[in-house]
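Take this structure first; my questions come after.
What follows is chain A.
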Amino acid sequence: MQYQSQSVAKLYFVAAIGLFVGQILFGLILGLQYVIGDFLFPAIPFNVARMVHTNLLIVWLLFGFMGAAYYLVPEEAERELFSPGLAKLLFWVFLIAGALTVLGYLLVPYSSLADLTGNDLLPTMGREFLEQPTITKLGIVVVALGFLFNIGMTILSGRKTVVNLVLLIGLVGLAVLFLFSFYNPDNLVNDKYYWWWVVHLWVEGVWELILGSILAFVLIKTTGVDREVIEKWLYVIIAMTLITGIVGTGHHYYWIGTPEYWQWWGSVFSAMEPIPFFMMTVFAFNMVNRRRRNHPNQAAVLWALGTAVMAFLGAGVWGFLHTLAPVNYYTHGSQITAAHGHMAFYGAYVMVVLTIISYAMPMMRGRQAANSNRSQVLEMWSFWLMTVSIVFITLFLTGAGILQVYLQRFSENPMPFMMVQEKISLFYWLREIAGLVFLVGLVLYVASFFVGSKDPEVAVEQAASPTA
Partner candidate 1 sequence: MTDSLTQRWMRPCTLVYGVLMGLTLITWAVGMLELQGLGVTFLVLGLALLKGHLIGDWFMGLRSVRGFWRWVIVFWLLLVGGLVGAAFWLSV
Partner candidate 2 sequence: MRQLNPLERQGEALRYPPGDLAVWIFILAELSVFAIFFAAYAFTRMQHVALFDQYQATLDRTSALYNTLALITASYFVVRAVAAIRENRAAQSRNWLWAGVGMGLLFLVIKGAEYAHHFAEGVRLSTNTFYMFYLSLTFFHFMHVILGIIVLAVLAVRTGQGHYDAASHTDIESGASYWHMVDLVWLILFPLVYVMH
């Protein structure tokens, strides 16, 4: 760690991991409720568990992104953070607001939460992923503004690198697009239309810029490949991301009351969305193969390569599966969507946050560059357990989805929704088992922070040959 103020990232990373654990626990509850409908009812109904599962995911990823920014921006800009104090203050504001919101979800009925928080003054609640009370949303805006100010001042007065600028564009985009969560038109078509400007343009637009810059940073650090080479790839990847991702929003505009041309625009452009992810895979492996040295933190390199592969599979391949309008006509809103959602979020965003945590944490905890061998071995075990189990979750949900689409929408005698749900319950059971394995992986991941902390660090090998 080169700058003292980078250490504020530690708070954010710890919170992120804590919320990650919460997200997975609720995921397991939710998974069980698919097969045992009244599990934990009425304490935690399905809709609440689902809301907590998805909201926690988004919030912990945001913590992760902010932590990543606080860590890498000073190092790239070659100066201390503009205001570490502000970063700490905003951390507590965000954490407390987040905790209160989740408690609100769990303790009072959603409609009471809406009344309690004055939703009728500026109604923004009740939409998937944007369920947060309006005051929480306002809090998010305040935190985002303060965060951007802090990061922006650091970047603008320091060394300007491509990594920093791409990250800044991504973060500004994230904040600006979030403003559409306050726009809640009465017309349902318009509502959905702009809702996707937050949801889609986040995960298939600006978040990819954040992903790209974090990955580029870690690759620069761990491979020692020339910055120019990595920056060039980053440029090409983000250009392709924006070309395909922005118009690709159209794949959400099929048959919802929007003009017909979206079926073409959405199909053609979103069919190309795997390309930037594929380039990211080629990029990551290329850089690691051309490495000038073997970085002692092999766990971080593993996470980085894992991100590149799993993002391509989850976001690219599983996205493509159901993105073409004629296919989506049948698969819309089925378990195929859930399969894609799980692998894409894990592969792209969960893994990139775990990559930067894996890279940065050892140094913030006083190591030279990497953890002890024991700790890294355990972390790599957790990598494989979580990654393999998410692959299985995805496969089981895909199986469930295909069967569901067939029975419910494609066969000669379509069956009603709930009857189909019973038919596919075997897949849900298998998914739940894979989820338990995921939890084991997560427990090992957390344990890896406490194991071997007295052991010596893995030695730094200088100038290993690239072919090694």
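By definition in this document, a contact is a pair of C-beta atoms (placed from the backbone, for glycine too) under 8 Å apart; a residue touches a chain by one contact, two chains touch by 3 or more; residues count from 1.
Keep in mind how these were chosen: all candidates are chains of the complex that A comes from, given by their letters.
Fair warning: this is a prediction, and the values are worked out from it, not measured in the lab.
This complex places one of the candidates 1 or 2 in contact with chain A: number 2. In the complex of the two chains, the chain A residues touching candidate 2 come out as 232-233, 235-236, 239-240, 243-244, 259-261, 264-265, 267-269, 271-272, 275-276, 279, 282.
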